[in-house]
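The complex appears here without one of its protein chains, the remainder shown in place.
Each chain carries a letter (A, B and C) given by its place in the written order, and its residues are counted from 1.
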Amino acid sequence: MNSWGDKFRVTIWGESHGQQVGVSIDGVRAGIALKEEDFLADLGRRKAGGAGTTTRTESDAPHIVSGVYEGHTTGAPLTIVFLNENTRSGDYRNLVVHPRPSHADLVAQKKWNGQNDPRGGGHFSGRLTLGLVAAGVVAKKILGEDVRFATRITEIGGEKDSTKFDQIIEQARMEQDSVGGVVECRVDGIQAGLGEPFFDSAESLMAHLLFSVPAVKGVEFGNGFEAARLRGSQNNDPIIDSEGHTSTNNAGGIVGGITNGNEIVVRAAIKPTASISREQNTYNFESGKVEPLIIKGRHDVCITLRAAVVVEAAVAIALADLKLRA
Amino acid sequence: MNSWGDKFRVTIWGESHGQQVGVSIDGVRAGIALKEEDFLADLGRRKAGGAGTTTRTESDAPHIVSGVYEGHTTGAPLTIVFLNENTRSGDYRNLVVHPRPSHADLVAQKKWNGQNDPRGGGHFSGRLTLGLVAAGVVAKKILGEDVRFATRITEIGGEKDSTKFDQIIEQARMEQDSVGGVVECRVDGIQAGLGEPFFDSAESLMAHLLFSVPAVKGVEFGNGFEAARLRGSQNNDPIIDSEGHTSTNNAGGIVGGITNGNEIVVRAAIKPTASISREQNTYNFESGKVEPLIIKGRHDVCITLRAAVVVEAAVAIALADLKLRA
Amino acid sequence: MNSWGDKFRVTIWGESHGQQVGVSIDGVRAGIALKEEDFLADLGRRKAGGAGTTTRTESDAPHIVSGVYEGHTTGAPLTIVFLNENTRSGDYRNLVVHPRPSHADLVAQKKWNGQNDPRGGGHFSGRLTLGLVAAGVVAKKILGEDVRFATRITEIGGEKDSTKFDQIIEQARMEQDSVGGVVECRVDGIQAGLGEPFFDSAESLMAHLLFSVPAVKGVEFGNGFEAARLRGSQNNDPIIDSEGHTSTNNAGGIVGGITNGNEIVVRAAIKPTASISREQNTYNFESGKVEPLIIKGRHDVCITLRAAVVVEAAVAIALADLKLRA
Partner (left out) sequence: MNSWGDKFRVTIWGESHGQQVGVSIDGVRAGIALKEEDFLADLGRRKAGGAGTTTRTESDAPHIVSGVYEGHTTGAPLTIVFLNENTRSGDYRNLVVHPRPSHADLVAQKKWNGQNDPRGGGHFSGRLTLGLVAAGVVAKKILGEDVRFATRITEIGGEKDSTKFDQIIEQARMEQDSVGGVVECRVDGIQAGLGEPFFDSAESLMAHLLFSVPAVKGVEFGNGFEAARLRGSQNNDPIIDSEGHTSTNNAGGIVGGITNGNEIVVRAAIKPTASISREQNTYNFESGKVEPLIIKGRHDVCITLRAAVVVEAAVAIALADLKLRA
């Protein structure tokens, strides 16, 4: 479905090379000061342009087309659109007959009987995340200033020392390859008690949104997979005060699916960009044979760089929805 | 919320020590042969009794109370209840004033203003997963016989050699401790094209349900977190035939959020049981001090053993919902 | 779907002659005093037994099976079941081969490929409304004591003078026939501002629920269909004070889909009971001909009498959901 959320409901649409991508948000309370400039910082974090990112650049200018009047939200649906400007016309037939490995090219054709828009990945393009980032900005306003996000890349290509990230990415580029990474988002100031048993645990909502972000293949909270390797005596978080603070935070701020007032810690594994410049042998539907494919065009060597703010947005949206439900 | 799913909708209720736990399933097509015995195999896999599990045993007998007539489903809501029989009466006040670390005791109080049912974890008890397992059995009937599940425990306490699992668990029991583990579920025979962009990716739906299962702290698909450490050239799955089969399956059968016809591979990290027999120092709300806590009663040293079938059920429910949406 | 509501979510199940009908309610806040006796008054209003009602009587005893602990709601799903006791065994094959006019017999077969439970209407039985009435009782507790319901029958068989209702019903019974009626529900004390544009107007939610009640064929608010016959100058409600009270209430307390703080006025048209004792000519699927049908068994001459409290319950549930969303 193209909408998500119960009380903070986000609806998105668009294609990579269509006229626009957009987002409409329902459930934004009236009276929040909001202007287009407010989106620029986070949109800038998502933007291509640095090392390791594609050379396709868009203005990514947000246009508020409904829900704001005289500089504040009105309570009615808040809609923001982004025009697609820097699209290259061209022949996309190759994506159809010789689909890229680990891209949505083939599944999109199968799902939509070959009627999908193939240009630049169509609806499966990472460009759709512009709407998520915009919604994330609004979500953070709903969460309020006492809620602070700290998002960082903890791994690239298996390396945890951030000073080596540039080098790893450059090496991959030189080898016409790509690298994956891990994004960690920490959120301080979330009240205890968020999460709706049985099915809408705080983890369920965050994971649901995170796994809708292209390239995310794993999600964990607190110790996550490492918890599976620990003893209970190591992984348990003793409570130390009447507010429920714990001496450790192995749970990542969530117990029984409910926030416990400690810092939220969530990590998302981002796979290496599927588009790589080097030759790949993959099935050609026209010839009926496995044949070499060279993917032309503009790629991100390390999409993790741009995904960090998208992960943060997804976490913010889920937490805003949880807060408004409480 | 206590219901989940769009076309295969599961609603659950109950408490650990209340009268019953139950599940009602909407969207089950008419005419599926179904009797109470059909649930016993999976319920048996969830059941306590083996090494590493609690000594509280229940008959766990499923009672179909609606939706079946003359041995087949009718199309109307299918409801199955389980009576709680082997509940021990006793004083649960200690869970309120001296809540167990990493248990839902405290968050339940905070969320529900101290009005929650504290007995045995109340609504947060793992006993609620009986309904999930029952729904999973029905989900597998909807998926059909061509869809085959293979679920296994791939790690316990960090050890991947399954011949050593018993020993690790026994060691933990001797030390009055508990251990976590990893459950892997593989599903063969899932058609290509399942998943509903943008927000309801196949991964999103499975992860949503999996993170509603108590003790799950991480979920990954295919290479998962390992993908974040690979190059694109290593992680990409070349297509080898017109059906979309790939020579490798690093994606775990899902690309762009859509199933691609290859085997689904999903893993869930299960934290070590929070209830351990050894003494823990944690906050006492009556005394206002951190004090030693001894948790009495019956615990699972390794809940992963019983969680495996619950993970399988969650995956099956999500896939059934996806199939019915397609 | 068998569940309805966003914040006050009601799920129902059961068949007329199955083991039980039940309801599970999610979104009930913790700490509301609730015992089984609280349901008896409204259940009694729904009960058969008076003139114009069926002679099938059930104890209709409500059993709270989850969500209440020590006399108050816990915040977890609240589940109430009713056992089916006074079911007559018998041959229901006639309902299949010679379906009753204006009953669900035939559509149930078509929808569910002949696998439906035909006994007593199965899932389409009015007995399912037990769960609605129970949920209505809880909804009224959520709305609070300042919200007062006044529900009455304004018409039976076209007659608006209530002193003649008994006579009209008796006349219909003598003629082996049935009569319809109109139920009006007025609700005082509802705050202004309830209703969620665009699609979830206050009227939309009430009408949605009301049209799920068997036999309801029309719903109107305030002047309703009469408004269509008026001039604007006659139908408009001038505002007379700062709280938004109006000198007239032609709108029935709802403007622009939003409650305006005046009394809610809603009416539901209840068709005459489809089951009548007199002979009807209708298609026999076995013979392939239109043939006389005599419906045996116990019927309500005027189901409107029992439907009044169901209408009230539906209105209460919708208003509770709207209140909790606000």
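Just so we're on the same page, contacts are C-beta pairs under 8 Å (C-beta built on N, C-alpha and C of every residue); 3 or more make two chains touch, one makes a residue touch a chain.
These numbers come from a predicted model, not from an experiment.
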For the chain not shown, which residue from C:65, C:78, C:106 or C:147 touches it across the whole complex?
C:106
Tell me which of C:95, C:276 or C:320 is the one touching the absent chain.
C:276
Name every residue on subunit B in touch with the hidden partner chain.
6-7, 76, 197, 325
Go through subunit A and note every residue touching the omitted chain.
1-3, 9, 11-15, 18-22, 24, 26, 30-31, 63, 65-67, 69, 72-79, 81, 111-113, 115-117, 119, 122-123
Touching the unshown chain, subunit C contributes residues 1-4, 6, 10, 12, 99, 101-104, 106-108, 110-111, 123-124, 128, 155, 157-158, 172, 175, 177-182, 192-193, 195-201, 203-205, 207-212, 214, 216-225, 227-242, 244, 246, 250-252, 255-261, 269-276, 278, 280-283, 285, 288, 290, 304
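Operating definition for what follows: only the chains that are shown with their structure count from here on.
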Compare the CA centroid of subunit C with every other chain's and tell me the farthest one.
A
Which two chains share the largest set of C-beta contact pairs
A-B
Chain with minimal offset from the mean of all protein Cα atoms:
B
Compare the two sides of the subunit B and subunit C interface and say whether they are made mostly of the same residue numbers, over half shared, or of different ones.
same
Subunit A and subunit C, separation of their C-alpha mean positions in angstrom
45
Roughly how far is subunit A from subunit B, centre to centre by C-alpha average, rounded to an integer in Å?
26
Roughly how far is subunit B from subunit C, going centre to centre by Cα mean, in whole Å?
37
Shared-contact residues (touching 2 or more other chains) in subunit A
6, 197
